[in-house]
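Dropping the structure in here first, questions after.
Removed: one protein chain of the complex. Kept in place: all other protein chains.
== subunit A ==
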Amino acid sequence: MRRLALILIPYLWLIALFLIPFVIVIKISLSDVALARPPYFPQLDLTEGFTGIKAFFSELDFENFTFLTTDDLYWKAYLSSLKIAGISTILTLLIGYPIAYGMASARPEWRATLMMLVILPFWTSFLIRVYSWIGILSQGGLLNTFLLWLGVINEPLTILNTEIAVYIGIVYTYLPFMILPIYANLEKLDGSLLEAAEDLGCSRTSAFWLVTVPLSKSGIIAGCFLVFIPAIGEFVIPSLLGGSQTLMIGKVLYEEFFSNRDWPVASAVAVVLLVILIIPIILFQRNEQKNREASQ
């Protein structure tokens, strides 16, 4: 009985916070846009009983999904989002891993303080932190003023309102999500394994690549997911720091929802995004599980 309850809790969580909202989104994506409150049709009318439900289902169709294929805006935005999220994830990993490694190799009495420093930015609103990058990156901003003062450049650099600013914003915002899981992993790493590797003639560098990195793999994967998934649907950072030519699916979704007030198409865009994200993740998980079972 207790076991059942323990299994039930995560499933209830999944149903209430993922499945039900997702079914609602799918339902809207199969509807048609209407000038009403809420702005789509058909509405489920349960007072009509079975005929109402039947009428409701007969009105649903996949028109909105076929529509997405008729305009190249959508797949271009999906691809561009995948690219931006992918590159950002790699950059975050390259910056985050050494930081996590440094934290894990620091003396134990220092670790709590270092951890605190990584978490500290969260105490300020995310929005304010992204806004402050506008002040840093703009033409007359801190960075340009500093570089001009140093004499490194003669003309202020245009960084704000470009894709570079979007990368800076995403890497900066999501860095803690990369550092924390990797750090948690590295901290538990058994130091004697490295000693054994060195005793057996491994240099420190190759011990790092042959022992530390493979053992922190699950931390790296967790960190990459935590950065990649939210980054792909990111809306705030590209709209504040990016230019109007930065194409991301989050912005397209916003336009569908707010400018076209076409909730059905907006929902279809969201469903496709979820499918793009979830299928590789499921495949990956399954593969991992197989590997684990094989190695046991």
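Definition applied: a residue touches a chain if its C-beta (ideal position, glycine included) is under 8 Å from a C-beta of that chain, and two chains touch if they have at least 3 such contacts; residues count from 1.
One rule holds in what follows: contacts and distances are computed from a predicted model.
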| item | value |
| --- | --- |
| Hidden chain of the complex, named as in its UniProt record, picked from "Inner-membrane translocator", "Cell division protein FtsW", "Putrescine-binding periplasmic protein" or "Cytochrome c-type biogenesis protein CcmF" | "Putrescine-binding periplasmic protein" |
| Per the touch definition above, residue among A:57, A:122, A:146 or A:258 touching the missing chain | A:258 |
| Absent chain, residues of subunit A that touch it | 33, 35-39, 71-73, 76-77, 127, 161, 236, 239-240, 244-247, 251-252, 254-255, 257-262 |
